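Left out: one protein chain. Kept in place: all the others.
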Amino acid sequence: MARFIKNRKALVDKGPGMITFIGNQKMEKPRFRLISYNQSEVVEHEAENVKGLVSKMSDKHINWVNIDGLHNPDVINEVGRAFDLSPLVLEDIANTDQRPKIVEDSRNVVIFLKQVQFIADTQNVLSEQITLVLGDNYVISFQERVGTFFEPIRNRIRENVGKLRVKKPDYLFYRIIDTIVDNYMVCLGSLGELIEGNEEHILSKKNKEVIEGIYHHKTEISFVRKAVRPVREITRQLKNSDSELFSESVKPYFADIDDLITHAIETIDVYYTMISDQLNIYNTNLSNSANEVMKVLTIFAAIFIPLTFIAGIYGTNFDYLPELHFKYSYFIMLGVMLLLAVVMLFYFKKKKWL
Amino acid sequence: MARFIKNRKALVDKGPGMITFIGNQKMEKPRFRLISYNQSEVVEHEAENVKGLVSKMSDKHINWVNIDGLHNPDVINEVGRAFDLSPLVLEDIANTDQRPKIVEDSRNVVIFLKQVQFIADTQNVLSEQITLVLGDNYVISFQERVGTFFEPIRNRIRENVGKLRVKKPDYLFYRIIDTIVDNYMVCLGSLGELIEGNEEHILSKKNKEVIEGIYHHKTEISFVRKAVRPVREITRQLKNSDSELFSESVKPYFADIDDLITHAIETIDVYYTMISDQLNIYNTNLSNSANEVMKVLTIFAAIFIPLTFIAGIYGTNFDYLPELHFKYSYFIMLGVMLLLAVVMLFYFKKKKWL
Amino acid sequence: MARFIKNRKALVDKGPGMITFIGNQKMEKPRFRLISYNQSEVVEHEAENVKGLVSKMSDKHINWVNIDGLHNPDVINEVGRAFDLSPLVLEDIANTDQRPKIVEDSRNVVIFLKQVQFIADTQNVLSEQITLVLGDNYVISFQERVGTFFEPIRNRIRENVGKLRVKKPDYLFYRIIDTIVDNYMVCLGSLGELIEGNEEHILSKKNKEVIEGIYHHKTEISFVRKAVRPVREITRQLKNSDSELFSESVKPYFADIDDLITHAIETIDVYYTMISDQLNIYNTNLSNSANEVMKVLTIFAAIFIPLTFIAGIYGTNFDYLPELHFKYSYFIMLGVMLLLAVVMLFYFKKKKWL
Amino acid sequence: MARFIKNRKALVDKGPGMITFIGNQKMEKPRFRLISYNQSEVVEHEAENVKGLVSKMSDKHINWVNIDGLHNPDVINEVGRAFDLSPLVLEDIANTDQRPKIVEDSRNVVIFLKQVQFIADTQNVLSEQITLVLGDNYVISFQERVGTFFEPIRNRIRENVGKLRVKKPDYLFYRIIDTIVDNYMVCLGSLGELIEGNEEHILSKKNKEVIEGIYHHKTEISFVRKAVRPVREITRQLKNSDSELFSESVKPYFADIDDLITHAIETIDVYYTMISDQLNIYNTNLSNSANEVMKVLTIFAAIFIPLTFIAGIYGTNFDYLPELHFKYSYFIMLGVMLLLAVVMLFYFKKKKWL
Partner (left out) sequence: MARFIKNRKALVDKGPGMITFIGNQKMEKPRFRLISYNQSEVVEHEAENVKGLVSKMSDKHINWVNIDGLHNPDVINEVGRAFDLSPLVLEDIANTDQRPKIVEDSRNVVIFLKQVQFIADTQNVLSEQITLVLGDNYVISFQERVGTFFEPIRNRIRENVGKLRVKKPDYLFYRIIDTIVDNYMVCLGSLGELIEGNEEHILSKKNKEVIEGIYHHKTEISFVRKAVRPVREITRQLKNSDSELFSESVKPYFADIDDLITHAIETIDVYYTMISDQLNIYNTNLSNSANEVMKVLTIFAAIFIPLTFIAGIYGTNFDYLPELHFKYSYFIMLGVMLLLAVVMLFYFKKKKWL
């Protein structure tokens, strides 16, 4: 199963405006939640479908609609009708192989991005598409999987920590993006620790695990890069957007995220290069070691093969082999052999093989 | 036969404005089809030549002229006269080694691009040049080969699925491009699955097939890149075009294709780098394995060659070789040999070769 | 002799405005030709010097002055005076190591570019500097070597094929550039066929010829790149030029060349990368093969060296060596040897070396 | 512990505007210093907290507030209240994993950058985040560690050397940045000397130290690059800033720093490439040496193994082995052996292995 691209054969024969789910998560029951808040109160609802939620929304609150577990084109259609979203946006929500992007029109700002998560056990990075829709008094968030990723924000709303309760929906919108982007840094931190930790192995160990590790880390960092890089286009546009949905006071926050994304991308590039360097160093070290092995082999062979040959000569059974019959022949032979060995050792010493 | 560039020697001695077919497909009989539709009806015609089609076109319909199997300069000339296309455009239609591009003038928008197709059997990517001409009430599509590539769109027109029947020719124009671009993603999906699948071979197998596979995939992905990359210039221009042939409502669709092409190009780059990494890893693994082999060789040689030498000494036939005549000489020799072997084993153990 | 840069020591001590020939072609007698044409007639002249040609030029014709075999500063000076060209332009004409560029002023458009030619015998690419000067009713072309490169255009003028005779000098100017650029594609086609053809060698053969071929192709493609890349700046400027020497109708032709040059450059890049990949694959294959060789060596050595050692022990001449005197010793030894060999073979089988 | 990214898990659950210290320096007692000067006098204060300092500031002086040892969110909060800084700036001051950046508003210019220091003993580069705030009559500098890095500037103020005492706070602001940037060059100078010094080792030595050195230098240079590169964005913005806090006369100084940073970045790139080249050369040299070793082995083996085989034949104990009984057999054998050896030597000579 390809991980860097999802199969969209299903899509080809359908026209645009057709909402087709693209992705390989297995089905979970979707979950519909609404949290409506203003300075004085917080109300939470959970419903069985979109209609149920919409009926609970109120103009006096900021309404955060959270839809988890996204597979059903019907649900997406329903949302589309309820919030009057354009068919292209609906189609992109359903397509979880969407490149991160931002779509602005007069009524909404929609952004598509990936949440990434480093799984410590498998050392794999998982990604999940998140779609955020900002309207005049609501934010809708779509998640592929049912999870607790946004729970900290919900808690801050509930407990009235920070400025969320006193600000407009654009601030909530910002906070959600910020949580996702901060999470990129956390994920990079975990990967970075592993990658910088390779350093101690590459010069001491020589086995498949090291190579597999290096390749695995490179793949994961590529995977994160694919998710993170296009986000800079989004933050740049948010920073400079003239949409009326954004109050002036929220702009510096977007500039801040933009800096963070640039930081993330530069860190990714540093690690990417670092892995390549590690592979090169590992390779060089392997060659070094091969060289060592071969020198040992050559020294043994070059010393003992000639000596064995000499012994072989005097092991022949010729009737007439005069040296065999001299009294000191054997000792002379041993002497000559010793001499040869010493000469060879000096030769290798001079060649700096020893 | 070069695959990345077509032989255009034939062209050089001819002047511009001369329509010369460049390409290496073998001749098929060209096919001329017209599908005229509006909200209420769909009429289809098939003719023997261009004139036959033009006579059936009607101002009350959107007319889609489909010309398959493109080799005959005369046919292209006829089309040129019938629709009043510029000679340079006609020449480019005939040249199937055309770089994807867009040409706009007051009466037409013409785009040249490649359709790519992944052939599962040979794991090859085939490409075919497609030219699309948008006029005020018609779209003309030229294909190199007679095929069924656009059949799904025709079916949607026939069965009135989606918005095709209620929209203008610019929407049909968009739908055709969208089909081609979606197909890039499908093709990349197939290639991607193969490339990501290499992963399991590169660390376990060591043979020519793996290398051939890697090289083959790299060539194919280059081939797709050559076809896809210039298309971004087209979609960017379509998105920003101020031609009167485009209604405002079709612009977001072009922006959507533009995103998709960017996604495709980024995916291509990811896979391209991934293949290089795989080759590097494969190489490192080969070195690892060579190292292993050499260690085995060296250990055997370094242990047994000296022992054989000792045996060789006592195999000599010197008349006077005192050790031969002591009672325990043989056992002492065996002991010394054993000792030597053990010492060597310890030495290699210490060197971590064992 | 450096091929990518020409020796310009001669130039350094001279001032600018000094016309100094830089290049390494050997001297040929220069050739001066004039072809004057309009819709109704074509007149051709050949003269011994510039003056002779200028006297034959007529305002009623388009005059194409062709000067082949460019070494003599005096000739260039004469041309300069006759057509009132700036000293810097004259100096650049003489310097055949000129980077392709365009110089526009109120009276002339001058372009400097390289014609490249693939020599099938030596598989070398030759290049030649060509300078084109466009004036109100003339085009001057300078060539380094006396040749027939522009003969096809001359023939088309003579035989009144195409639009040359009915158009202005800017169209002739375009046609000459187009011929040169088309020739880049032909040259790339030949090189491309060779490079794509390497593919079948790199995995089957292992010898110097393959490496030499790869290196040679890389050098040639670099050479073409150096000539072709800067031409894009020229075509871009021609496309957007507001010089009065260009009629509006010739602009699309320049846009067309611009596309072709972009195509050429992208093709060069594809081939450039392909060659690097081929070298990598070749290297990997070499390592594969080295691995194979070493396994064969190690298997033979690891099996037979211990066996030979055993035989060596029983070849010693100790007086007291009990095994020698048992009846079945020899067969037991053979059996042990067989067993050892089988064990080793199993070991290697398990290691997947067999 | 990852060195290229700091752990920010602590940050994720907190909201923006929450000041959270991110970094891994251990706690030192922070130090609060104020140096107030004008043309006629210099006054210095040291306090226990921010309030103490602020009370000593005077409008008749330029006030440089120096806060060393930055970990305590409370301190940063206090500073924020005292100087009315925006919450986002305060948060960034606390986050020592901040990418270098500049933030301008109507009242302040704030820049965040890294000071780097080459530690000769460990050959490591240390970095420290420094934040500078420029106001109408003050400069605030925050340092991670308590140190003497700015002592030279303080001395110049005290001793009235240079123009500091006669200029506005923007000049002090510039001088601090200049000191930091000059220090980049010093650090690069030390690293450069080490890197250029590798040259002599890579072709003569072959051991792990060389590889470790190369890898270490590459890591350090990457580390410096990560700190230095983003600074160009700062200097570029300073050069072009239209903030009223900058007098016109200070602009050329910023242009000068901008040049210096460009110089630093180019030097980093040169060294970065140089290290890669050194690794390549080292590798090539290793292969060269391996080749040498293998030739020695092969020559010994190819000469003596066949000779030993011959001796082995005549060491067999067959009852009927005619050659054994000829008188000159032994000498003939020796002759044949000598001949064989000479032939082999000639063969290797011809192959240029000797």
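Which chain is which? They are A, B, C and D, in the order written, and residues in each are numbered from 1.
Keep in mind that, in the parts below, contacts are C-beta pairs under 8 Å (C-beta built on N, C-alpha and C of every residue); 3 or more make two chains touch, one makes a residue touch a chain.
This structure is a prediction, so every number in the text was calculated from the model and none was measured.
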- line: Omitted chain touches shown chains C, D
- prompt: Of the listed residues C:Ile119, C:Val293, C:Leu339 or C:Leu354, which contacts the missing chain in the full complex?
  reply: C:Val293
Message: Touching the hidden chain in the complete assembly: which of C:Lys114, C:Lys218 or C:His263 does that?
response: C:Lys218
- prompt: Hey, which of D:Gly192, D:Gly213 or D:Pro230 is the one touching the hidden chain?
  reply: D:Gly192
Query: Which subunit C residues touch the hidden chain?
result: 1-9, 11-13, 15-18, 86, 88, 92, 97-99, 101, 206-208, 211-212, 214-215, 218-219, 222, 226, 229-230, 279, 282-283, 286-287, 289-290, 293-294, 296-297, 300-301, 304-305, 307-308, 311-312, 314-317, 321, 323-325, 327-330, 333-334
Field: Positions on subunit D contacted by the hidden chain, ascending
entry: 152, 156, 161-164, 175, 178-179, 182-183, 185-186, 188-189, 192-193, 196, 199, 203, 252-253, 256, 259-260, 262-263, 266-267, 270-271, 273-274, 277-278, 280-281, 283-285, 287-288, 290-291, 294-295, 297-298, 301-302, 305-306, 308-309, 312-313, 315-322, 353
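Throughout what follows, only the chains that are shown with their structure count from here on.
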Touching subunit C and also subunit D, the following chains: none
Interface residue overlap between copies subunit B and subunit C, same or different (over half shared): different
Query: CA centre of subunit A versus CA centre of subunit B: separation in Å?
result: 25
Message: Using Cα averages as centroids, what's the distance between subunit B and subunit D in whole Å?
response: 41
- line: Multi-chain contacts in subunit B, i.e. residues touching at least two other chains, fall at 283, 287, 290, 294, 297, 301, 305, 308, 312, 315-317, 321
Query: If you go through all the chains, which pairs of them touch?
result: A-B, A-D, B-C
